[in-house]
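Here's the structure we're looking at; comments come further down.
Complex shown without one protein chain; remaining protein chains in place.
Naming follows writing order (A and B), and every chain is counted from residue 1.
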Amino acid sequence: MSASQQPAVTPTKVTEPDEPSRWHGIFREITTGNAIISVLAVVLALLVGAVMIALTNPNVQESAGYFFSRPGDMLFAVWDAVSGAYSALFQGSVYNFRRPSFADGIKPLTETLTYATPLIAAGLGVALGFRVGLFNIGGRGQMLIAATLGGWVAFALELPAGIHMIAALVAGVLGGALWGGLVGLLKARTGAHEVITTIMLNYVAFYLVSFLLRDGFLRTPGSNNPKSPATKETAVFFDLLGPNYNLHFGFILVIAATVFTWWLLSRSNLGFKFRAVGENPNAAKVAGISVQRMYVYAMLFSGGLVGLAGINQVLGTTTSGFGAGIDSGIGFDAITVALLGRSKPWGVFAAGILFGAFKAGSFSMQAAEGVPIDIVLVVQSLIVLFIAAPPLVRAIFRLPAPGAPRRRPLPNVTQEVAAK
Amino acid sequence: MKLELRGITKRFGALVANDDINLTIEEGEIHALLGENGAGKSTLMNVLYGLYRAEEGEILLDDVAQHFAGPGDAMNAGIGMVHQHFMLIPVFTVAENVMLGHEQTRVGGSLDLAAARARVREISDRFGFDVDPDALVENLPVGVQQRVEIIKALSRDAKVLVFDEPTAVLTPQETDELMNIMRQLKAAGTSIVFITHKLREVRAVADRITVIRLGKVVGDAAPTASNEELATLMVGRAVDLTVDKAPAAPGAPALVVTNLTVIDALGQILVNDVSFDVKVGEILAIAGVQGNGQTELTEALMGLQPRVVGDITLDGKSLRGHSVRQVLDAGVGFVPEDRTRDGLVGGFTIAENLMLDRSNKLPFVKRFNLQLAFLADFARDKVKEFDVRSQGIETPVGRLSGGNQQKVVLARELSRDLRLFIAAQPTRGLDVGSIEFVHERIVATRDAGTPVIVISTELDEVAALADRIMVMYRGRIVGIVPGDTPRSVLGLMMAGETPAEGAAA
Partner (left out) sequence: MSTIAPVNQPTQPTGPEEGPATTVIKSWKVPIILGVFTVLGFLLMVVFGRTGTSTMVLSTSSDLIQLPDVLLPTLPTGIVISILLAGITALSAWMVQTHRKVPLWLISVFAVLLLIGFLTWASADERIPVPGLLFGSLSLAVPLIFGALGGVISERVGVVNVAIEGQLLAGAFTSAIVASVTQQPLLGLLAAMVAGVLVSFVLAAFSIKYFVDQVIVGVVLNVLVTGLTGFLFSEVLAPNAATLNQPPKFERINIPLLSEIPIIGPVFFRQTLIVYIMYIAVAAVYYGIFHTKWGLRLRAVGEHPQAADTVGINVTGTRFWNVSLAGAVAGLGGAYFTLGSVGAFGKEMTAGAGFIALAAVIFGRWDPIRATLAALLFGFASNLQNVLSIIGSPVPSEFMLMLPYLVTIFAVAGLVGQSRGPAASGKPYIKS
């Protein structure tokens, strides 16, 4: 090659970047990294929630009227309202100190785990999608179809105990997988963006289930109520801690699902291909990985995990028959769970338990202090917003910026929403 | 207008991209800024154009200091830029692109497209450009798009015009036309900054030459300076990049391509009825200006193109219509031209990238389980063998330099049992040391008896590696000629002219 060739000697690459010591790295990870940002995001969101509680509290409003004559009154009222609400939240989700025995006092924690169960399952599904570069907003539809198929098996068939439960479980997971797989198929075959198709399929599923409940195979004979017949005893998830607690077999299933998802993503070759497609679909394609097929498989698994959440509701939580609202927003909560858990299986597990605690506690907060449960939605969405924007959290708490650019904090789903 | 840059220093974090650069461009001169890829030329011009803010230094126009907060200020001051990657909006017409940013409006706020059309025609006529103001930019050939960029700058009365690597996408013919345009502009009093790394072009058109290396001005030269002098200045040491290789001992044809045609989704014919073969133990170089079907041809060979007509056989077995997986399994190794886009997963570790195209079976996968221990051993071996410099096999490849990234790709592809090796633009953007390494490995692969295809737009690389050269133009094969064909002949072929002696090889 002659001298006129143009090799690049970039000033950047003359020297290898010197790697900071390991301890420095760990320290930086803790101070500027994901862990502290996550904690601070939760703290910030709870603070905003506290402000909302204080502002709408009648005692606070009343004492604000004479703030300048007796400021202490208002501060006391604020403290009263906020601490009351949050201690109700705690006692409703972790341990109730007003109960005499430990067995009763710990009941809220089991409630938390019960609420966390479907959140974790659906969160795993959404997280799996994120890792493949897919944004599955279709949790609602997938849960509904899972409940439909699994629920039908659970109330219409006559099978021995145990086998009946497994059959219903399989039917439910399959239902979710099919509804999710449809999205994958559409994306693979036609390039239809999954954000649009999942949103639309949510509504299709909702109206389909509404119809089936009113006039189809989900209808309870002799009833005008759009509600399915009750799940048969033979199909119901057994209680883990006896009849006094709501915690059921579903929780064991989501632990298994978490282990499975962890194995799938970090130890299996399918997961390897999933991650390759998620990080760089072009390179994956050139390396002989069928991106289309991965989209279908990923949506099948993602839908299946969300389906687990759906069937969990029918077999474990609402066994007296279900309506078209059986998903109770879990499909959307799952997105926040997956984001808070940073799309890592055990992160999702922890995030699911946190949001399960919010849910369990919000009911006692509403009962004891009259704070509407909607505040949980606000706190949850704020947590995700703060986590998604680490610079904002750092600016608020005046933390140092990280020394080196980090890997992106959120899954790479920045693709244009374009119909092809 | 006279342009002066004084003591410009631009840092990106710890990296100094421009270090105390001084540069004066007199009115009506063509001033070449010569340097290797990554020497800091483009950074300097982006500072001039207001896209970057320099930490130190000042910009003077006719001895008046300027403060550019953005490209708008630079343009208003009379600086225009023809970007390397055209800054045109594909779905807009030529007139819309030209008017964007300084739109004239009529009563009621509606765009005065008529005025914009007239302006385009006026400038177009002045330089004999023949550009239709109502054509959609995405439908125009590359050379015409570049003229639209020039019109865009001139429509804002640019007195200083910066051309950033303008010839990278042009045929030799189009390059000559561009040189003429530059001379015309100069005659009209425009000052021109011509950024390039190609010595011949500099010597053809420049009045003065400034050479930049590693972000610093390392010298000035007159256009009469010899290639060797300029090259030594540019690279910083005496350069001898010829590759030691024995004459080829070609055997039987391994890859046979017959009447291959590739069509895109819109019905455009990208590769038009090409037939050729590659023999065992030879390097076939595919030369041509970027965008003449070479990329699509390799993609068709790899099974990456959906609409392919014709035949591809490797060792007698047909490959056409096979998936990428099947092509890889048939023993084809592939180095894609854009390694960060198509060759590597930036967030994956070196080890993971080394098994990227072998994620289906042993030895890397056993009954769905990744064999992580085996992978680690394999990766450590390959990193040593291919001299990949990193913190270890767990380093994400996105953090490696371009040369080390390319070594990872090579290590992956060459560690399979290959029946054919295809390397597209294997040394694009690499430093000198890495180029030598890559070239040696390619020749070694040939010598081991594997047929090799090298696709390159750089004539020097083609000349250094090829046993036979196939030149493509507008999707067709212009000719297949021996490896020692003079570059003047190759240049003509790249512009579509069939060589006089015919396809000898």
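Throughout what follows, a residue touches a chain if its C-beta (ideal position, glycine included) is under 8 Å from a C-beta of that chain, and two chains touch if they have at least 3 such contacts.
The model shown is predicted, which means the values in this text are computed figures rather than measured ones.
All shown chains touched by the missing chain in the whole complex, by label: A, B. From the set B:Met1, B:Leu15, B:Leu60 or B:Leu111, the residue in touch with the chain omitted from the display is B:Leu111, counting the whole complex. Taking the complete complex into account, B:Pro141 is the one of B:Gly128, B:Pro141 or B:Gly449 that touches the chain left out. From the options A:Val94, A:Val170, A:Ile252 or A:Ala388, the residue with contact to the chain not on display is A:Ala388. Although one chain is not shown, part of chain A still touches it, namely residues 52, 56, 135, 137, 186, 189-193, 195-197, 199-201, 203-204, 207-208, 210-211, 214-215, 332, 335-336, 339, 372, 374-382, 384-385, 388-389, 391-392, 410-411, 413-420. Taking the complete complex into account, residues 49, 51, 70-73, 75-76, 81, 83, 86-92, 96, 99-103, 105, 109-111, 139, 141, 152, 261, 263, 265-270, 272-273, 307, 309, 474-475, 496 of chain B touch the chain not shown.
Everything that follows uses one rule, which is that only the chains that are shown with their structure count from here on.
Distance between chain A and chain B, defined via averaged C-alpha coordinates, is recorded as 45 Å. By the touch rule above, chain A contacts chain B in their complex via residues 1-14, 16-17, 19, 267-270, 272-273, 275-276, 279-280, 282-290, 407.
In the complex of the two chains, the chain B residues touching chain A come out as 15-17, 36-40, 197-200, 213-215, 227-228, 231-232, 235-236, 239-243, 302, 304, 323-325, 327-329, 334, 336, 341-348, 352, 355-357, 359-360, 364-365, 368-370, 372, 389, 391, 396, 399, 401-403, 427, 429-432, 434-435, 439, 458, 460-461, 463-464.
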